[in-house]
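Quick one: structure below, then a few questions.
Only one protein chain is missing from this complex, and each of the others stays in its spot.
Chain lettering (A and B) follows the sequence in which the chains are written, and residue indices restart at 1 in each chain.
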Amino acid sequence: MSQGDHAEAVLAVSALRIAFARQAGPADLAPPAVDLVSFEVERGRVLALVGESGSGKSATAMSILGLLPGSAEVSGSVRLEGRELIGADAAHLRRVRGGRIGTIFQEPMSAFTPAYRIGWQIAEAIRAHDPRRPRGQVRARTLELLASVGLRDPERVARAYPHELSGGQLQRAMIAMAISCDPVVLIADEPTTALDVTVQAGILELLRGLRATRGTAILLITHDMGVVADLADDVVVMRRGTVVETGPVQQIFSAPAHEYTRELLAAVPTLATLQTSQRDAEEEAAPLDETLAAEVRDAVIAYGRRGRGGGVVAVSGASFRIPRGRTFGLVGESGSGKSTLGRAFAGLLPLRSGSIEVAGIDLAAASASRMRALRRSLGYVFQDPASSINPRTLVGDAVTEPLRLHTSASSVERRARAAELLDAVHLPRTTIDRFPHELSGGQRQRVAIARAIALNPTLLIADEPTSALDVSVQARVLELLAELQSELGFACLFISHDLAVVQALADEVGVMRRGEVVEIGPADRVLTSPEHPYTRRLLAAAPVADPVAQSARRELWLALDGEDPEVAA
Amino acid sequence: MNFLRYLSFRLLGIVIVLLIIAVVTFALFYLLPSDPARLACGRPCTDANLEKVREYMGVDQPWFVQLVEFLKGILFGRTFGSTVTVECDAPCFGYSFLRNASVTDLIAERFPATASIALGAAILFLVTGVLGGLIASLRRNSVIDRGIMVFSIAGISTPVYLAGILVILIIGFTLRWLPTSGYVPFEDSPIEWFSHLILPWVAVAIVSAAVYARLTRSEMLEVMSLDYIRTARAKGLSEGRVIARHGLRTALLPVVTVFGLDLGVLLGGAVITERVFAIPGMGSLLIEAVGAVDIQLIVGLTMFAAFLVVTLNLVIDLVYGLLDPRVRMG
Partner (left out) sequence: MTTTTAVRDDLAVPTRKTGFRTLLGKLARDPWAVASSTTIVVFVLAAVFADQLTGITGNDPYTYHQDLLDAKGQPTGWGGGIGADHWFGVEPLTGRDLFAIVVYGARTSLFIGISATVLSVLIGTIVGITSGYFGGWYDRIVSRGVDVMFGFPTLVFLIALMAIIPADVPRPPFIALVIGLFGWPGISRIVRGQALALRERNFVVASKAMGARSWRIVLGQVLPNVGATIIVVTSIIIPGMIAAEAALSFLGVGVTPPTPSWGRTIGDAVLWVRTSPMYLVFPGAALFLITLAFNLFGDSLRDALDPRTARR
């Protein structure tokens, strides 16, 4: 919203170019990672630098602070309040870092030095720019900062070591540290990527508050269009080191000029508009004539010691059924027990009580041979493409591992099947003799899917299969899953934290929170007019890639959050 | 708080480890076909004499009875023989009949020399090694880094006795600056004590500093690429403070662990160094005991060395807990 009045550019980047030296030496520069990037960040406004991995957005942010490694060659101009930062002397850069520009990083868990208390680290930042300030004042200021970022017990947080706090608390403390010297610019590098949606919503609200009350200019680096829609005033879209499009947020979302921006937006899975009024519970009876692929009844799973109440209960009493050929989406935040339940489906974790039946076989009661038969009818796809395939095996061998385990297929037959499977997941047949590290993340996930469907499973368990991928890659992997399901007719247990992804794929949805399934129902019902307050809050917290719709959702979230007694990041 | 519980838990662990070591040591030394009594009995050794010596030494008992006696001796002291008795006060690590002295007294006599070598060398190699590794890591791929790394790989490839001989040849014989052998107790003459120890310290340090330089360098390179170093820089700290307070502190954790092991081994007897520089320490004592097949002394020294290593390990773990809040409270 360019309100027309004096737009004051605090930070001006122009014709920025960054190139990283290859191993051989400074003479041998790779093609620039960032090329001729220009933008301006204005006081009291949020500029979002958007792009997928490899777009150069983080390198751009780090170059502003002069924090790129020595192998980087930076040229162009970065002016902060009219003063050039590129080539500036070390003392000036140090005054700028933490003094005029505060920074928030992606992983709050690893961004604090583990050996020192939070309070000490914030005090260190204050004293770095004001060494003469008396101890008592520094301490008071630290507590004041911690309170100002919405931490309930500043004293306790100040005394805590990083490993004693949650991700949300740490990110708030990180923001407190970043604003400790009243900077004019705040660089937020993927500030919420590592956090749960409900926590993310709180952090975004906090940043919005800083912009409004302190007039801080914010440079937001993100890959998430929802976050952009929620917070940004202006947007710079980057791709492979260059700016493809710049403009106000409404314009970027409603009338994207560049084709890449359009593709990026199209790839973002959309959540249907949330209905604020509760709908009557309509005919919700699931069609009972369908045969079941899997059913879980009152499953209780606990880690640690057995015995009376021993160990940590991860899942307490989950019940749902998955009909053949349908997809059941299991949604929840980290620690909700959704992945634990997924593992129990694959027989990787024992049930403490209750039962899980897959393809008519009861997991708890199955004999060893029945168990093997059951595992034949299961496919499993994991989150992290980097570790889902053994790095020491060729793709062809990895894909046909189930055949080696469960059939007597000869190596020739296995190779033939591997080629078929690669065709099925739209990978070139030459991939068969590749090692996993030669493939991209999306390709590896395709290989993992190929392996999971190798024996035509009854049930495919997909545990966050796309959350480590870029949106455009994610979109195509989801497409592939849907296509394979309609071809092969397997049932799918789809586990995800991303409501929009679940909505795109699932027929039915179960929402988990702290080991309990709080709500179950058809996907379009649960995700549009939820009944349980937690589901409502979860949905409201998830940002959508549309600034207008998002501001409405935000209002709703604020209203819901206010009524929830246990909001604490 | 929980600290006392943790400490007592660890102490119990130490006792168990030492017990196991004692059992293994005793089993090995007393099951093997050698008879300490025959060696001690002198010539001519009649059967009657031998029997008497056996009983006197307590080696007529099965090995596990001897073990129990030995362990009791550490705690309460023990008495050998029935008519003509030999007293061995607690803590009694056994009694050398060849030397007519309790192992504890022998250790007490030799330990200062060994401790002098160990502590001086440890300070020297820790400081030079860490400093070298730190400089190398900060000037990565520079001429200085390459130089330090070449030195250190040469250092770890040099056996300590070759280093010792080299040091003796160059500084001792050629330059004639320092004495090349022997040991003078600190109480007798601090200056002589110091001058006699310089060469052994340098010899040990050449080899060990290399290990620490490599370790420090690789740890520093690892730590300095972590996220929180970037945070420290981004909040405007000077590079010196980033390195010292945020980088080195974490990088030194594994160094501390290795240091504890090394110091324990050195204190248990710098066998080779003592041999090269003719220093009458615990290592020389062991070699002498081995030469004379003085089983009691050998067993006592082994147990004492184990005791040192294990105790130092505990100390290091406690220090580690101070340095890293994440491992505090076991």
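Please note the rule applied: contacts are C-beta pairs under 8 Å (C-beta built on N, C-alpha and C of every residue); 3 or more make two chains touch, one makes a residue touch a chain.
Everything numeric in this text was worked out from a predicted model, so none of it was measured.
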item	value
Option from A:105, A:161 or A:380 whose C-beta touches the chain left out	A:380
Touch criterion as defined above, residue of A:259, A:298, A:487 or A:555 at the omitted chain	A:259
Sole residue of B:198, B:226 or B:293 that reaches the chain not shown, by the stated touch rule	B:293
Residue ranges of chain B at the interface with the undisplayed chain	13, 16-18, 20-21, 25, 28-29, 32-34, 140, 153-154, 156-159, 161-162, 165, 169, 173, 218, 221, 261, 264-265, 268-269, 271-272, 275-276, 286-287, 289-291, 293, 295, 298-299, 301-302, 305-306, 308-310, 313
Missing-partner contacts on chain A, residue numbers	23, 259-260, 263, 266-267, 269, 343, 346-348, 371-372, 375-376, 378, 380, 382-384, 387-393, 398, 401-402, 405-406, 426-428, 430-431, 433-435, 438-443, 448, 451, 472-473, 475-476, 478-479, 504
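Simple rule for what comes next: only the chains that are shown with their structure count from here on.
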item	value
Residues of chain A touching chain B in the complex	65, 67, 90, 94-99, 103, 105, 107, 110-115, 124-125, 128-129, 161, 163, 174, 177-178, 180-181
Chain A partner contacts - residues on chain B that touch it in the complex	226-228, 230-239, 241, 245-246, 249-250, 323-326
